[in-house]
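Before anything else, here's the structure in question.
Only one protein chain is missing; all other protein chains are in place.
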């Protein structure tokens, strides 16, 4: 017995749910979870389905091949699949801030994140001791205006050599080059300290303090070529008051960033995030 | 064209989703929403489905009859159905507190609640002017130990005479008699100011103040014979501090009660609440 | 015996707290609450103090006069005072949306808002029946480009004739003219459906839907000449998902707007809001 997760999007059509569920049933499979959503304005259909099948009656590979030949073509689906037991390979990019890294690694060691972490990559050497303490290889690839192109090349090589499935930017303070974004489309997760109302620019917590906001927030999103404008995966907020100094705002913000990023990673790992246009459907 | 909502629970079995969705497809229907949940420990299957059908190809009544004969029997389903355009008839029971009543009536007048309100019923006359201001009939049925049996009889008559679908206890400070609970099983919604940790008894806000809690809560649930122990529909919480006096706790609690009760009513009206054992599945 | 609330801001100086508290003590007063805050970056001092005094030992008027002559001058204070039993006169401006109006009037009737409401004013006649149901005078002053100047004049006259203390814009869909803003500086409270990130423009919920945000928010602020940019009094947020249609976002937004506006009004009435620069100190 094995379990497979299917994630599907396609133009909405009558009968699609019946066809997909019947297909699984014909392969002697049992549907364990099904989530479905239709964006009526855009006529777009979304489905996430987990089914249990018997290797002897229909192997994983033949299930996938049959589905592709049969339904995927009929409905012009964009779809992907994953073995439920598969642990995605996650690379973590960091700079000097350590709070998100500690949080992710703590969750990883606790068994809360169903991933493997082949390496941590940084443009600075500062966090190498943390990687060492958690026994994860640490790659130091400095990035300067001069070395940027070469650094990108090195990053790509490491990612491909380790067959990385997705990248988490745990407060990696560098702009991701287009080459990487193209190869890892909707597979690079960033955490951004955005506010209500949003404060762009270099010092958002200082702006928030000046404006006297009563709530701060953080947003995790996929990286696209437009800075901080990619599809939103998760958002979180916290109440603050005039009484919070800038440094207290930053401390509250760190907690938000940790929580929001961890939840975004969990959604991604469970293949619960579907991107379309510049937004997401998340089957939680 | 018409739309129907089906709400189903039954023992979990292979192929059930495929069978239900294919059935709809065979009647030339289009599934607009499908939500499904399996409680694996108890082997229980739950589904809420909304489909659009063509009156000329399959009338509402024949759809329902076919479904009953075919699938409902095969899978020993407990199921119910509702025309999407149907506005349930809601009776509101109150005593002297007016905040939940104002909130519900404001939402009703704004068109936010898809119901009709044939009457407001109370054991006191105090809130009659509110009913009048909102142009809704007000029934005053006093309840004393002596008149309790007769009052119950009168309540039942009014409920049945107006063909009431469900009852909302908007801070009705009387215990609901068994006769009513039996007739309106999982159709009487109560709002309860419960706390973290829970404070039973007559003055929960005073207990919460004494205990120095930092969070208060409210719970909306279906009424069962065991007091305040019925299936939970919705819960809400708010942060408080030592600085809140008992009366400020009560004011915060009122806001929670309004919000939590309104959400519970909306879930119920949309047939999104399924009860099993002493808990609920809510497809939001 | 009477109780007085003092609200003070001035440049921060050594000894100021000691001086103020000693002054109260010298008038045989007893301090019931004291809240204090210093913005160190700007060297600004803020205090809210409630004291109980004996009319026979020091009248309200003589207390105020002594304080003005003595401390207020020494420390170049901006300060104000209010009798604790005083009920501020609140005017409510509305257009066609009724949810905030129902909410405020419900709270008012419940005794939750310590105000009087001399009138409700609108540029449309639609909500007159609500005012009537709650037995509050309703003024219909249409506003067109041609009549705008005259309408402003009428509004001012009504406000001054009724000695209004502050104005609540309960979804009043008109820009407030400068003349009113000047006369009622930091005394006109607006509710704004702002988002994370902020969506300016006419249809914020549609923008939020397009962007796929996971959290929506509302902000209550004092009206200044720059649109929606005045000092923030209160903010609230709610979680949403891809599953919320635009109309469901709007419904969630209505609940936020009601709650956030009501809290802002309560803070203002209790003289807990102090404005400086473009931000607020709120002693909750």
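By letter and in written order, the chains are A, B and C; residue numbering begins at 1 in each of them.
Keep this in mind: contacts are C-beta pairs under 8 Å (C-beta built on N, C-alpha and C of every residue); 3 or more make two chains touch, one makes a residue touch a chain.
Just so you know, these numbers come straight off a predicted model, no measurement behind them.
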Of A:55, A:69, A:112 or A:179, the residue in touch with the unshown chain:
A:112
Selected residue (touches chain absent from view) among B:90, B:188 or B:282
B:282
Note that subunit C touches the absent chain at residues 14-15, 17-18, 21-22, 24-25, 30-36, 38, 239
Could you pull out which residues of subunit A are in touch with the chain that's been left out?
98-99, 102-103, 105-107, 109-110, 112, 130, 133-134, 243, 251, 254-255, 259, 262, 284
Per the touch rule stated above, subunit B touches the missing chain via residues 37, 39, 194-198, 210-215, 217, 219, 231-237, 241-243, 278-282, 284
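Basically, only the chains that are shown with their structure count from here on.
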Nearest 5 degrees is plenty: how much rotation brings the CA atoms of subunit A onto those of subunit B?
180
Can you give the whole-Å distance between the Cα centres of subunit A and subunit C?
42
Show the residues in subunit B shared as contacts by 2 or more other chains, in ascending order.
none
